[in-house]
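Every protein chain of the complex appears in place save one, which is left out.
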Amino acid sequence: MAASKNQRVIVVGGGLAGLAATVRIAESGIPVDLFSIVPVKRSHSVCAQGGINACNEVARQQGYSEHEHFDESIYGGDFLAHQPPVYEMAHWAPQIIDLLDRMGVPFNRTQEGYRDLRLFGGSLYKRTHFAGATTGQQLIYALDEQTRRWEAEGMVAKYEHWEFLWPVVSDDGVCRGIVAQDLRTMQVRAFRADAVIMATGGNGLVFGKSTNSVVCTGAAAARCYQAGARYANGEFIQVHPTAIPGADKLRLMSESARGEGGRVWVPAVKGADGKWGKHPDPSRDPRQVPENERYYFLEERYPKYGNIVPRDIATREIFNICMEGLGVFGGNMVYLDLTHLGREYLERKLLGIIEIYRKFVGEDPADVPMRIFPGVHYTMGGLWTTYTPKPDLKGMVPGAPNSMMCSIPGLYAFGEVNYQYHGANRLGANALLSCIFDGLFCGRGVVNHVKNASRAAADEPQSIYDGVVKQEEARVKRLAESKGAENPYHIGRELGEEMTAASTVVKSGPRLEQAMSKLAELRERYARIGVDDPSGWTNQNLAHARAVGDMLAMADVILRGGLERRESRGSHYRTDFPERDDARFLKTTVAEWDGASKSAKISFEPVETGLVQPRARTYGKVEGEAGKKPAAQPVSV
Amino acid sequence: MTTAPVTNPQPRGAQRPRTIRFRIERCDGPGKPARWEAFDVPVEPGANVISCLQWIAANPVTIEGKRTTPVVWDSGCLEEVCGACTMRVNGRVRQSCTALIENLLAAGVTEVTLQPMSKFPVVRDLFVDRQRFFNDLKRAKAWVPIDGTYNLGAGPREKPADQAERYVLSTCMTCGCCLDACPQYKKEEDAKEWDQSFVGAAVISQVRLFNEHPTGAALKPERLDFMASIGGVSDCGNAQNCVKVCPKEIPLTESIAAIGRAVSIHRIKQFFGVRD
Partner (left out) sequence: MTSASAPPKGNFLDRNHYLLRRLHSLTGVVPIGVFLIVHLVTNSSVVWGLLAHGDKGHAGVETFQHEVNFIHSLPALLLIEVFGLWLPIAFHSVLGVYYAMTARPNNKDYPYQDNWRYTLQRISGYVGVLFIFYHVATLRWGWTFLVPGGTQWTAEHAASTLAMALRGHETDVTLAGLMVAAFYMAGVSLLVFHLANGLWTAAITWGVTVSAAAQRRWGHVCLLIGAGLMLAAWSAVIGFMTLDPAEARQVELRMLAPESAPGTDP
């Protein structure tokens, strides 16, 4: 059945996932209304640096394969991810690279003109394609250009500087539109659609300072959750091992720095017993520290993977080193050393991050080792979604209308806001892949959902849209008129500090309980906020205050999930339950909003692990005595 | 066990607490008068203009002690890769995220003035509407006309030197610094004037980027016609401010010359009826 004239799809969020979906759906002949809080070209995807993973011919001839990519991703995610979607993604990866290549992405090239590859965390093969150290920027620009092309054709209407407020759900329980607000005129209005795709990214701002952009509050996902959509694996938050702290945010130093040969170390002295102890002069100029006083702790503890262990592991090791007092200057920093790689090489392969370090720290990583510390980076959890596995579990059924559909039919979650693919820890350079894969592969499912629909959004009664508009206008009015003593900016900051302290690298039952009571206090204070700006025009004060309320709801999901998950898995590490517990917790955490208690109800549901059986996840760690062997040299190309 | 606060004992620079005065040009909306407000902001180590604006948002009190509305501004990544937070800092257009207070002080300033970009209509305070810029990318057909998103194999192979040239052009984040500093680029409040007014260096450079791609070159004649029209490359006045204010150090003046050359050849070929 051909798409009728009135059928439309709404995409909320113009990052990689949203734009890939937009292009795919517009191409199939269904017009798209694209909503974004920022001009889509400025979406947070621009911050992705290192690259995008896919099996390639060079790696394949060395023994790598799509199946290996799949297995690495499952192992890296500590077996928490549903396996059929990951299987499909890994097998689709090569054609996604080809497509991006055709779109003109300036991937780095070998001397013969083929796409160059680099090593990345959690793999021993070079299988990461990259464009300098601004790969995410280059990918989103390519998709932004294709979107603009469809916009010029009249198939895409952009609503930039519009904020998603609430989904509109018909009496049959199917999502058939949204209510959104123009952040300039402050107009609230409803939009009809036969399917709504949420592609709204992660929630790093719940943790205050993170590597995320200022728009990554997670508010859109939190609103869907409060409107009845289930939220999954909220407690799984990736803390990136290498970020540089700043007054306004933490800035990412890509994993590619280590993939290209960067080494992590701290100044230390090795005792007669072979154990490393504090350096007598930890603030010594790093260039003056002799080789035998440099503790390359990742290389010693993980001889097989060395500096490219997965992020959760690198983060915990760096964190522990600093807690043991071995950090640089005795503080929370370790060195990420690129000085041995040479300036020309660094500028050719890593210019983007070298520039960031130069501009924000004022030192040149080609001369001086960088000082870095972990920072909140990625949201593995997200809106709960479903899919149709193939009968043998090897992949998903192409074009199935429920591909990455939320618990509210007609509502989809693509990209970082989708909880699939990454399990308990995402491998570096798999995020760009999962975003584009969602848009392209599952975009077809959305098209089929729309084409097969028995009812059209255009025929729904106006009253269901008006009702949600009224609800949101009332909320705007309430906020605009709030004159309480509490400052929403202070509540947001305190929330971030508490969440970072209680629920990032290392967690424990008592500390999470403590955070819950702090959260209760913040929610109570939030009810008494005051908004300084009464204006009905471009009121950021109001939009921020509204998002703080949603971040509080999201923090509740994250903390409760963390409390209920009494084990350690991937990024979720609890001192009181330090071991993985597959019997009880090889399960997805599902949070459902309880309107009465205004908090999350947590339950667990099984994970499809039919392809790869869970195994111990050690990455070859040498326990006790430091490893004798040097880090295995990865297969070179 | 708790996570220690993520702070960095920076070895450089003084860490004495101090305040710095911000003078901010404010405007409540289109058609409203501009006014100036001043704030004294405590400066923490590593502070930039953004962290100071965040402080003002939470403490919107002027130096006269008057409680005012939080300042409105545009921002995104805070890593100088999205282009959102572009504004005039002490008169000069730039991203405010990389405007580290320490560096401004080292350059000898004692107070910081913030103004919206001068070539785009102000929405409110420091927040401007750059829609025209994106619209010009549409006019330039700044895309590669692929057949579709289905699997058709790899793109063309490319020499590393060609990739390097395209890559740097492709790092343009549509921030508009080159336009704001250009004495030929005119502020157009009325969208009807957009196609009569100079498009500026960034768009010209994007035309070069897509003309250089083997598949993108399919649209080269149309792009060059656009460049030859009113507001195209010939409206450049060669002041070359664009290349000096570009935060990504894109060789914009080289792009302008390259497109000037391409349009000349294109027009001569057209005159003689040769297919481009």
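Assorted remarks:
Chains: A and B, in written order; residue numbering restarts at 1 for each.
To be clear about the criterion, a contact is a pair of C-beta atoms (placed from the backbone, for glycine too) under 8 Å apart; a residue touches a chain by one contact, two chains touch by 3 or more.
All of these numbers come straight from a predicted model, not from anything done at the bench.
Contact with the chain that does not appear here is found for just one residue of B:Arg26, B:Arg124 or B:Lys141, B:Lys141. Checked against the full complex, the one of B:Glu111, B:Glu189 or B:Glu222 touching the unshown chain is B:Glu222.
Summary of contacts with the chain left out: across B:Leu152, B:Ile230 or B:Val274, the touching residue is B:Ile230. Between the chain not shown and the residues B:Ala99, B:Val112 or B:Ala262, the one that touches is B:Ala262.
The chain not shown here is touched by just one of B:Gly31, B:Gly65, B:Gly108 or B:Pro183, and that residue is B:Pro183. The chain not shown here touches subunit B at positions 88, 91-92, 141, 145, 181, 183-184, 186, 196, 198, 219, 221-222, 225-226, 228-230, 232, 234-241, 243-245, 251, 253-254, 256-264, 267.
Assume only the chains that are shown with their structure count from here on.
Separating the CA-averaged centres of subunit A and subunit B is a span of 26 Å.
On the side of subunit A, the complex with subunit B involves touching residues 23-24, 27, 38-39, 41-44, 46-47, 95, 97-99, 101-104, 106-115, 131-132, 134, 137-138, 141-142, 145-146, 148-149, 151-152, 184, 209, 213-215, 244-252, 283, 319, 322-323, 329, 331-333, 348, 352, 355-356, 359-360, 362-363, 371, 373-375, 440, 487, 489-490, 493, 497, 500-502, 504-506, 508, 511, 532-535, 537-538, 540-541, 544, 575. The residues of subunit B lying in touch with subunit A in their complex are 1-9, 11-12, 28-29, 44-48, 50-51, 54, 57-58, 60, 67-70, 72, 75-84, 97-98, 100, 102-103, 123-124, 127, 129-130, 134, 137-138, 141-146, 148-149, 151-155, 157-160, 163-164, 166-167, 170-171, 173-174, 210, 213, 215-216.
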